[in-house]
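Please find one structure pasted underneath; my questions will follow.
Here the complex is missing one protein chain, while the rest keep their positions.
After this line comes chain A, so read on.
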Amino acid sequence: MSYYFAIVGTRDSPIYEAAIGNPLKDDGKHLHQFVLHAALDFVDDIMWTTPNMYLRVVDKFNDWFVSAFVSAGNIRFMLLHDSKNEDGIRNFFTDVHELYVKSLMNPFYEVNDPIDNPAFDLKVRTIARRYL
């Protein structure tokens, strides 16, 4: 039960990444980024067809699924996972979105800045433990 989670900014570069468990361990971390980046195209297509923020599974890679969630300001939250768990993943995205909005309220944080606050990382992992 391992996951790779990334928050992608408006310019398509990751602003936060977290590997939970040990996904795709043989191929290495770059493969996670590659898969998520490729999935971005699908996200871009699907996001205009629905007003929902949660886009469910947008892409599949071998036996891994990519789920996505798009915020109001076009920030994409993407999760690489191997088991289907729609409700858990939706709750996970909603909570992380709330966490993101709170970090955005910081006047010193600009949109698309990398998030390297250890407290943020800890909270994301706690949320992951709760729902995934």
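A few comments on the model shown:
By definition in this document, a contact is a pair of C-beta atoms (placed from the backbone, for glycine too) under 8 Å apart; a residue touches a chain by one contact, two chains touch by 3 or more; residues count from 1.
To be clear about the criterion, contacts and distances are computed from a predicted model.
Name of the non-displayed chain as stated in its UniProt record, restricted to "DNA replication complex GINS protein PSF2", "Mitochondrial inner membrane protease subunit", "UDP-arabinopyranose mutase" or "Trafficking protein particle complex subunit": "Trafficking protein particle complex subunit". In the complete assembly, the contact with the undisplayed chain comes from A:V101, out of A:A38, A:V101 or A:L122. Think of the hidden chain as still there; on chain A it touches residues 10, 47-54, 70-75, 94, 97-98, 100-101, 104-105, 110-111.
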